[in-house]
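The complex appears here minus one protein chain, its other protein chains still in place.
Going by the order they are written in, the chains are A, B and C; count residues from 1 in each one.
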């Protein structure tokens, strides 16, 4: 079973989820005060859009990088992939929730941020399981070298721990928590999880 | 006529429908009581999201499994596929309806659950017709062995009867009915409809 | 320039448009009267959903049938395809409009139906231009036989005239007009526009 259709379906879900993020950018419109103020008051939506867009973008890039090296898929992989998509699909909801509370609901902003980071942690963990399943079941076209596998483990660990930290920080400050997930996304723009041998060295691919 | 574009179009519809499910997760937001209560009161939306996501996921996996083994398609198959998608597209609507009534509309919850299960039954029946058309018109790359065909018939029958039962139970209890369709989805995660010879034994693929 | 990406993009648009149709099925929900009455009062939405779903489905099938036989595309074809998609994208809007007025706005229902049928006519005409451009510029893999070309011309003509009639009828009766476009869609389920030689005889493909 090759991975073509798994990738096509996943790409569809990634594309729809990333595009739905922008639905949340809508401002109230004429009759609700000057547009300048509407746009500036709306900063949490723009900030959350930026972080969520980057996060979905990164997970897409990692998904793409992984499946280039996956030779065949099994039913477990199909369902692990669905599990990951379950969290991806929830991102527009989580984004809208944190955006709504960052600006207006001081008391509830921490909970909204916990929901947001929890969805990211779920996505990140399920992607990790997907990744290790592919290695463990030897589904990769080219096996990872020990150093590439070690580098992948470190980076996965880093991402998952960062989201756990973001959940913890959320209880103290929702904006700080949003910032952390923004930094995680920025980190993965420059560092990537190796999915082929020889990709262990940062910056070579 | 090969099945590439039928699969691409279907994947698009599956992906959009599964992602639109999450639109229904939105909570009222600031000014409508504590977020904790908003989220807990919203349990029917989360439960219905879970069941509908799994159900669309399963039908996608079965569709994928079937079309891997379909050598060519005819016009009838295109329209049977459209018929199945007709029900898939209606799932976000049916999900929103059952979610709205599970929590707040005791008197109407059974009808909402009947609509929900009816859409699932329609999807399941039309997928069954699609499957048998492919076998009957000998469109499969590799014919099913008699035992694989028998196993498929049993599993299709089981799924369709389960949705009929869920429709019946809906008149008595909407949550119980939702639970049944959740169990059907969970069952198909572990059991799959054989679409190739040698797949009749549970657990081999 | 091969047609792979034109088809992928078009499939995406078809898939999103056909799935967005269902957004319009949403009933008001708890607190707006019994669900039975909400659903029955909502018949125009269900009827319009059915007709629009079938119409998008048919145009997708015709698009698919045509592009199987298109050997290469040029820039004009890309833009003719965009023109057709311009109308496809407008179908969910037109569907929502006719559905809103069929039941509640007697005085304005004819105008709503004219908008609806006008979008269908635009889609149908631009698909026709696309089709004839492919023949005229000899972009087809296998040229149509004269009888296939004649059969295609008759069927295109029939479709376009039927939509013109539906526009005319819309001024008299919006439901009758909706019925006509439903019958056009049903007709194309059984009859198809030949896009390969030997497909001129109805029922052979």
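Points to keep in mind about this one:
Keep this in mind: a contact is a pair of C-beta atoms (placed from the backbone, for glycine too) under 8 Å apart; a residue touches a chain by one contact, two chains touch by 3 or more.
What you see is a predicted model; the values in this text were computed from it and never measured.
Among the residues C:85, C:130, C:151 or C:185, only C:85 touches the chain that is left out of the figure.
Per the touch definition above, the residue from C:27, C:61, C:112 or C:184 contacting the chain not shown is C:112.
Touching the chain that is not shown, out of C:46, C:93 or C:132: C:93 (per the contact rule at the top). In the complete assembly, the contact with the undisplayed chain comes from A:14, out of A:14, A:116 or A:131.
Residues 1, 5-6, 8-9, 11-13, 15-17, 20, 74-75, 78-79, 82, 85-86, 89-90, 92-93, 96-97, 100-101, 104-105, 107-108, 111-112, 115 are the ones on chain C that touch the missing chain.
Even with one chain removed from view, chain A keeps its contact list with that chain: residues 7-8, 11-12, 14-16, 18-23, 25-27, 29-31, 34-36, 39, 53-54, 57, 60-61, 64, 67-68, 189, 192, 205.
Going forward, only the chains that are shown with their structure count from here on.
Chain B and chain C carry the same sequence, and matching their CA atoms takes a turn of 90 degrees, rounded to a multiple of 5.
Interface chain A/chain B: under half of the residue numbers present appear on both copies, so the contact uses mostly different residues.
Chain A and chain C have centres, each the mean of its CA atoms, that are 37 Å apart. Shared interface positions of chain C, i.e. residues touching 2 or more other chains, are given as 12, 15-16.
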